[in-house]
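As structure tokens, the structure follows; a few thoughts come after it.
The complex is shown incomplete by one protein chain, all other protein chains being positioned as in the whole.
Which chain is which? They are A and B, in the order written, and residues in each are numbered from 1.
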Amino acid sequence: MGVQITCKNAALGYENRIVAENLNFSVSAGDYLCILGENGSGKSTLVKALLGLKPQVSGEIVCAHQGIGYLPQQTVVQKDFPASVREIVRSGCLGKTGLRPFYTKDEKALAAQMMEQLGITKLEKCCYRDLSGGQQQRVLLARALCAAKNMLLLDEPVTGLDPRAQTELYEQIAALNKNGITVIMVSHDIAAAVKYASHILQIGKKKQLFFGTAAEYQSSKIGQTFLATGGAEDE
Amino acid sequence: MNNLAKLADYFATYPFVRYAFVVGLLIALCASLLGVTLVLKRFSFIGDGLSHVAFGAMAVAAVTGLTNKMIIVLPVTVLSAILLLRTGQNTKIKGDAAVAMISVGALAVGYMLMNVFPSSSNITGDVCSTLFGSTSILTLRKSDVALCVVMAVIVLLMFLLFYHKIFAVTFDESFAQASGINANGYNLLIAVITSMIIVLAMNLVGSLLISALIIFPALSAMRLFRSFRSVIICSAVISVICAGAGIILSILFSTPVGSTIVVSDMAVFFLFSLIARCKGGRHA
Partner (left out) sequence: MKKTYFFAAAAAFLLLTACGNTQTVDQLSAQNGDSAAQVQADAPASGEAVSNGEYDVDLTQLNSNMIYAQVYDMLENTEKYTGQTVRVQGTFNYYQDPTSKREYFAALVSDATACCAQGIEFVRKDEAHYPEDYPEQGTPIEISGTFYTYTEENQVFIELHDATMTVL
């Protein structure tokens, strides 16, 4: 089990405003890491750092940025976007095209394979804005898989989904993880995190509150507090 | 003499009618291609702001008495595009205010300059034709046509080469960035191309009506089509047809060119909205 990400004493944020520091954790191949934390705790900054979009202020983050399949939070723009499912999934391959202005056969095949895997082949020609929330997330997940070599980074993927769609998506992600893909998920949902994740990283105001396996989290003091309050945002 | 024969005669007889068609259709094509991206990225306001900046720059160029106004207008507009994009990135509201400030400011300064240092005896005429492009499309010189063709080819090439990237950046900037696409670079490219088109389109419809040329075809296409590619193609077709029809109508019936094109764009928009509603799509 190779280590894919190591984060040592990393501080994130801007020169004059650190949003999170003393981050220490590592992710090995096949892990399912859930990053918990309240709003403003620096989760999205951490995501950006992992993607290599925003370097850490200090400390060390070792991570192969390329090859991470990223599923960002939905934006307003996407809600009403006229694009077919196929167009969106294929755009996951763009990281590989460089300056080439078209997709190769292999890339198209990869996109088709990912759509098959997530059961959205039927929707291929549908318009993204006509899909349900759950279907939209699966489209974006397929796109992320096209870009992913062996790791997925999901930013609050179940936000705005109804409970059934949430469960389906969690199961889908868990299935992908079983197939050997490393999963890192930013989430609010502590119950689901404990249920599905293998590791948990909790960040509080400016600092790391917990890092360890899900089992350790459940038996830790902090974990129990948060589980009891249902992961409420108030500390 | 019926209108068709009259039109054919105009075509054969007057080089400026031919120029108007070549330039008008090319500008419409470029504007519509980019329009889809701008509308979807919620950048329509930048187009509007830039058109005012172009007006201001045009005024400065007129005052300094340059024969080739493009030398000033193009760089200034491109620069403002970059500036607007930069400010727009930080915070939304500040960006909006910046656009409003720059555009209204440019408008005021431009009009002021044209009045204080009149370059010709007919200020109202100059202002009016720059704002509404009354007939400037029919008064193009050969060099204008050449410049326009070159710029249109550049825009089209860029668009074809970077089509998929532009799609990705439009649909999901964060994802595009994460997959190693230089999203900011492409945003910049989009802004630069937009300003090029706006400068070109001032000849066709005048600076106040440029936004219409950019957004209407895209909005119409989005009523009916549901994939990015079909929206782009439909938008281009609508735009070219409307521009052609607008120019023909204005030549035959002596209506102002810019407004005729925009009105035909609007007509298509309402027609498409109606069709969408009749089809009962949930986005009608």
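Annotations for the structure displayed:
The rule is short, and it goes like this: a contact is a pair of C-beta atoms (placed from the backbone, for glycine too) under 8 Å apart; a residue touches a chain by one contact, two chains touch by 3 or more.
The structure displayed is predicted, hence computed values, not measured ones.
Note that the undisplayed chain, when the full complex is considered, contacts B.
When the full complex is taken into account, the listed residue touching the unshown chain is B:Ser129, out of B:Thr37, B:Thr77, B:Ser103 or B:Ser129.
Screening B:Ile82, B:Leu138, B:Leu156 or B:Leu188 for touch with the missing chain picks out B:Leu138. Interface residues of chain B with the unshown chain, by the touch rule above, are 1, 9-10, 12-17, 122, 124-125, 128-129, 132, 134-135, 138-139, 141-142, 250-257.
In this section, only the chains that are shown with their structure count from here on.
With each centre defined as the average position of its C-alpha atoms, the distance from chain A to chain B rounds to 39 Å.
Of all the residues in chain B, the ones that touch chain A in their complex are 40-42, 160-165, 167-168, 170-181, 222, 225-229, 231, 282-283. The touching residues of chain A, when paired with chain B in their complex, are 51, 53, 66, 68, 70-73, 75-78, 80-84, 86-88, 90-92, 94-95, 97, 99, 101-103, 125-127, 129-130, 140, 143-144, 147, 153.
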